[in-house]
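Sharing a structure, written as structure tokens. Questions coming.
Apart from one protein chain that is not included, each protein chain of the complex appears where it belongs.
Think of it as A and B in the order they're written, each chain with its own count starting at 1.
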Amino acid sequence: MIRKKKSQVFNAEGVSLTLGSDATATDGGKRDFLKIVLGGGLVAWIATLMYPLFSYLNPPRQTEVEVSSVKVGPLNDIPRDSGMIVRFGNKPVLLVRTADDQLRAFSAVCTHLDCTVQYKSDLGMIWCACHNGRYDLNGRNVSGPPPRPLEVYRVVMQGDDVHITAAA
Amino acid sequence: MTTKLRAWFDERIPLQDLKEFLAKKHVPLHRGSVWYYFGGVSLFLFIVQVITGILLLLYYKGSEQLAWESIQFIMSKVQFGWLVRSIHTWAANLFVLAVFIHMFSVFFERAYRRPRELTWLTGMVLLFLALGFGFSGYLLPWNELAFFATKVGTDIAGVLPVIGKPLMVFLRGGEEVTGATLSRFFGFHVAVFPGLFTVILSIHLILVQRQGMSEPLGHDTRPNRRVMPFFPNFLLRDLLLWLIVLNILAILAVLFPSELGKKADAFAPAPEGIRPEWYFLFMFQTLKYFPAQVLFMDGEVLGILLFGIAGLLWMLVPFWDRKSSRGEANRWVNYVGLFVVIYILVFTVLGWLP
Partner (left out) sequence: MKTRAWIGPMLVALSLSLCSAAPAVAADECLKCHESLGGSIPALFRRDVHFAARISCSGCHGGDSSTDDMAKAMDTSAGFVGGSKGDAASMMCARCHSDAERMRSYGSKLPVQQWESLQASVHGKLSGSGGGNAVSCVTCHGAHGIVRVDNPSSPVSPLNVVKKCSSCHANAAYMRMFNPSLAVDQLEKYRTSVHGVRNAKGDVKAAQCVSCHGSHGILKAADAKSRVNPVNLPATCATCHSDASYMKEYGIPTDQYDKFSRSVHGVALLQKHDAGAPACNRCHGNHGAAPPGVASISNVCGTCHVLNAELFAGSPHKKAFDEQGLPECETCHGNHEIVTAGTWMLGVSDQSTCGNCHSADANASGFNVARMMRSLADSLLDMEAAAGKLVDEAEQKGMEITEAKFGLRDVRQARLQSRTVVHAFDESKFRAVVEKGITQAASVSHEASEAIDEFYFRRIGLGVSTFIITILAVCLWLLIRRIEARAK
């Protein structure tokens, strides 16, 4: 980009020089108009180059190809004996804060038919509303149709903030 | 203000010399002057490739696990990523096309003749490097088509006698096309080739500046021939053409964005319609027509050897075409050139047709 811009600027400068030096007397009006349009066009053109360039350089919302970690927020925002769904890339993750104050995270995608599971505090279990599949708080499928346990994610505390990372 | 600034610079870098050099530089005018532009267009497209290539490098990941995914990421998640990648792909194609046109125009105008043999030779090396860029870059998205095209391409290298097998293993970084091949091609594409290309391109350009533009046979003798000042006339025309090329690139990129296809899977059956990039098609197609066995030789090997010899002869044209160097007309060069152009056109079309 830089090289191209330079040549443009250099060129524009060269042009204005040649024009400015000896063509002033002849046809001032026309020259000014051409100069203005050329300059304006140049600025607009550089803008059309710079806009996509800087948009491209601006880090996208998902900063990497694969999400490896997600910040959930302060621990105090998560009540005990509750669960919450967290976006992990394009997958939902269920973060559970158990009654005995442990933090656990699992893929929220039911292994049966991909519904989103939830934490049921009355059961003390992870529950899928679609077909009543149940998982214990280690993610193991204990009842209903789910064929496999839920994928486990790692929960990491950084200061007061809860982070979820893909299990290594 | 500008005068002051210019004086400041002039004191440090003698701009006056440059100005004088530019003022003296002229572009000869004749019926073939239009071909002079293709060198400039090639240069411009190379610059575009460098810039878009660097941009892609910000997000691309050259590993088997992430190559395809990172391109998908560029195409969908990065703002204008689709544009940058599409421009890179299209500019690559136009670059090879421009380089080919540049080469043939030089050939037919006999611009390679004494004393410009070195310019021709460096140009040919640049052409081969451009093809190397194309071949290595094709694999980087790590999709099915690229995977199998690379497999076939390196297989062809592998049939060469004696050096074939080691060459293939060197190219692939192993016996098979794997993630190791990808890393290797990635290295070639973004480090080795650009480095080599820059050095040789510099020599090529310096040679052109030192020797001035070549003029057709029988043209350079006239005393008051028509010329155009390089600065600003020719340079402005160059810039005008570059602008137009840039716009063509934008149009192609928006209307025909690059596709990504399916991720490469070494164990999947080869998809239909595997073929190399269009600029390799004529060779690919020729090898297809070769019989399996010619006399005592393997047909494919013979084909590759013939292409090698033809390429070498082509590259050495300044040395066997003595007549042109002496300033005499040599019809044979025209015949050879025409034959090659027609051959490439016909076989490319044949290869293109299903």
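Here is the rule we use: contacts are C-beta pairs under 8 Å (C-beta built on N, C-alpha and C of every residue); 3 or more make two chains touch, one makes a residue touch a chain.
Given the structure is predicted, the values throughout are model-derived calculations rather than measurements.
For the chain missing from the display, the contacting residue among B:Ala250, B:Ile274, B:Val301 or B:Val336 is B:Ala250, taking the whole complex into account. Of A:Leu34, A:Leu57 or A:Met157, it is A:Leu34 that touches the chain left out of the display. Annotation: of B:Val27, B:Met75, B:Val96 or B:Val317, B:Met75 touches the absent chain (contact as defined above). When the whole complex is considered, the residue among B:Ile163, B:Leu236, B:Ala268 or B:Ala310 that touches the unshown chain is B:Leu236. Residues 75-77, 82-83, 229, 232-233, 236-237, 239-240, 243-244, 246-247, 250-251, 254-255, 257 of chain B touch the missing chain (whole complex, contact as defined above).
Mapped onto chain A, the footprint of the missing chain covers residues 15, 18, 23, 34, 37-38, 41-42, 44-45, 48, 62, 87, 90, 92, 113-116, 129-132, 143-145, 147.
One rule holds in what follows: only the chains that are shown with their structure count from here on.
Those residues of chain B that touch chain A in the shared complex are 2, 47, 51, 55, 58-59, 61, 66, 69-70, 72-73, 77-81, 83-84, 231-232, 235-236, 239. The touching residues of chain A, when paired with chain B in their complex, are 1, 3-4, 7-8, 11, 13-15, 18, 52-53, 55-58, 60-62, 64-66.
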